[in-house]
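Read the structure below first, then the notes.
Missing here: one protein chain of the complex. Every other protein chain is in place.
Chain naming follows the written order as A, B and C, and within any one chain the residues start at number 1.
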């Protein structure tokens, strides 16, 4: 295991410290916790937005804390949902009396820990709403099972719900727009290499030199199936076709695109993937409003990418374009 | 070699296409070239800024083309300086009559190719000035040898010269401020893993599981020496101490910090490195004005990082903070 | 009767086994999950054991409540709320008891299993820890005062084994579909260790005490 770390036990603590040190005007750490909140939290008159999950997805989630996006991010251990007490601290720190929306990625652990925190917060008189992001089309969308995972599409939920909240909308309105994004966003990922959870010290799975995993999440787990190594074009096509099966788009409709790097895939390769994505969308007459290419929701040092499409209407377009200023998302 | 590419011969072309497809409002590709220019080039009344070099450093250099930074970026083959004819096309495309500044990283090839282009442009009546960035303290600063390399500090030159140019300064003024940044910026890098030039297909060097390279550039070359694997703290200290030997800073002075990822090192590890950087600077009483953590100047899929310090005065601070809007740098 | 002291020893023994099996649990979770199950539980039970000396509990209910709160705030992931809920339910069932009869303990196990089901919304057969908790609790309730620890351990091991040949419906393994078949569920295995520790504690003390 070759990593720039001090010790496997310390990675989350050190990372949060290094992050706050880098962005002191944007972020602060709630003392004694793994919670990062906006430097100016709680923002009065505004619904608070809290997200989080296991660590190892940087810049998610603390990189999206700031004006126009999240108010707090709760960092669990690597790939391990944060505990209810930590989420509760985040909720309390960002509530200004207008209620708090929890943006949860659909994993059993995240859902249970955030739910328990919500129960505790409500017991303390704070209004809490929850949305659960499940954008990964690689897995079956079934109510009998865990259902779909939340992956990179979550960042669009942060952005859009954050924009509406910063305009002073109510908790119900912010929850509704978050739900709308969730209904209209789909993603799928693949990996060329596994990653190593620092405390485990060994890769989550083994891949041959000529193999790749298709349809995997962001926790170093294996994918839905293994494939021969594909070209960038074949890879993009495979992921995009599956997404479009699930989110039928007619010619003339508009989307936002995210080509997300999983941690070790450089910008060059992501742009090569985007070339095909943009060509395939153009072929189908689907208009691309904006494209985001980079490491937005990673899986430690995994090599690979995911593709996300968000179907836009006027409201979502306007909120996506609204200003935001965070460590990892900056637009004016 | 596991990469998301279509073929080794096509990586630069595909990457540029994918990049322009992602940022059509910001960037355009000069037909028949590997030159990316601002969508609104040439900007009238403004000195044009041209940079570039081999590919494989993405988001450099095209990621810094846009309002407040570069007007054009010339992409060579992977790790290979672009040819004079390409650089000439860039110069011609961005000159609005106010002259063009070439920002060159100090490599024999880059210097020679850009110089030849400058000669050709001058023969066509365009005023051209050149600055050569040599921020890498890992190598001896000697006039008898090639001298120091240009690495991540180059991005600060783009930002600051770009800001001054966008305020309508003259070619001489823009050149002078670029030179000032070059005098005040120092960097040093390290790697945990080598990278693979696509057309070569094999790694540039081999490293054992418990080894790292210290003091290396951004072209997949070996470093100045090989070391046992160090912790993030030891690594940060090693690089920073060497930088501070070369750029003595007294307590109370101000710097901008860049912790740059080489391509495969995720944001988590970069923040862990930054924790130590910020602590060491604080110990010495050096004030950090701003910190940039991320993949700004990469070396394909190399794992590792570089640290850059830029000594600030009032002028540089103001220009660093000035608005810019490019694919990889966005502040308002 | 089961004593407060035995309950404490149970926690120490659980921590010891988990520590010993940490890498194995990691491997199981790497195969069909995200590789952190052993790490999560060891982090939690280490804290539980550390707290035992710090905060001495007057009764079993208090002890198990402290265990629950520690697990809830230290484990995280899916197993944190699930084990936390299980211990919270047991603590309520054994509230203020300084010792417990086998029937009382069996009822506490049944409450714990129901708590896991309520919290995780899984069914038996979904390839989760519930696949062990539920049959073990049912057996204990059925045997009542004639509760055999040997039978309980046997039952726990057998049901852990049943998770191997199933596709998962809940938890991370569910994402793998058929690819999960052939692998034991890590939470079922850790549950089995919890019961091993229990049986080892109770039978050892019976023998010596």
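In this section, a contact is a pair of C-beta atoms (placed from the backbone, for glycine too) under 8 Å apart; a residue touches a chain by one contact, two chains touch by 3 or more.
Source: prediction; values computed, not measured.
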Neighbouring displayed chains - absent chain, whole complex: B
Candidates B:18, B:42 or B:204 - the one touching the absent chain: B:204
Option touching the unshown chain, where B:18, B:42 or B:84 are the choices: B:84
Subunit B residues touching the omitted chain (full complex): 54, 76-86, 107-109, 112-113, 116, 138-140, 144-146, 149, 197, 199-200, 202-205, 217, 219-222, 224-225
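In this text, only the chains that are shown with their structure count from here on.
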Graph separation of subunit B and subunit C (steps between touching chains): 2
Separation of subunit B from subunit C, taking each centre as the mean of its C-alpha atoms, in whole Å: 55
Centre-of-Cα separation between subunit B and subunit A, whole angstrom: 29
Interchain centroid distance [CA atoms averaged], subunit A/subunit C, Å: 32
